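Sending over a structure as structure tokens; questions will come in a sec.
For this view, one protein chain was removed and the others were kept in their places.
Moving on to chain A:
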Amino acid sequence: QHTLEGNRDHTAVIHICLSIYLDRYFQTLYSSLTVVVLVHLSSDVDVIDCSVPQYNNRLDTPLPDVPFVRNLSSEQKKLKEKEKGSWTQLTKEEKLALYRLTHELSYAEMRQGSKEWMTVLGGVFIFLGFTGLLVWWQRVYVYGDVPHTLSQESVAQQTQRMIDMRVNPVHGFSNKWDYEKKQWK
């Protein structure tokens, strides 16, 4: 593990903070798991104890109820003590470390979204294509012939009869036929 010997240059602090972060992450994971195990001794379900305040990543709550990292290591406690003093004394990396202690995700990270939609869309198109194949097969091999009234000649005769009958003369069908010139308008 890393030690705090010698001068505290920036890279050492970054390494320290990252290792602290990962250490804390796994420690909190383990501690939450132990809570879960204590609550449900025999099931593998991921259960949250809702009677205590929980941490949440939400756009509309900038300050969650509890900080993300609950159990601080000694270096983190020292950083917290330093935070109680003047904030102009803090370096940029220390400020970032303090932010990451209290928050899991930043606003930019919360808003970024994922690329899952491409997978979903691709799956939808695959199933639509498959359905199209089924429908085509059904049309060719299962359905019989259409009635003779749908042939071109029959449809033409029916259309002529509709024009002669003045079907929908106000806004619809016969309105669009020019009776003097005997053609569509």
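We take it that a residue touches a chain if its C-beta (ideal position, glycine included) is under 8 Å from a C-beta of that chain, and two chains touch if they have at least 3 such contacts; residues count from 1.
As a working rule, contacts and distances are computed from a predicted model.
Asks: So one subunit is absent here. Using its UniProt record, which name fits best from "Auxin-responsive protein", "Proteasome subunit beta", "Cytochrome c oxidase subunit 2" or "Septin"?
Replies: The missing chain's protein name, per its UniProt entry, is "Cytochrome c oxidase subunit 2".
Asks: One chain isn't shown here. Among A:53, A:85 or A:172, which residue touches it?
Replies: A:172
Asks: If the missing chain were put back, which residues of chain A would it touch?
Replies: Considering the whole complex, chain A reaches the absent chain at 59-60, 62, 147-149, 153-154, 157-158, 160-162, 165-173.
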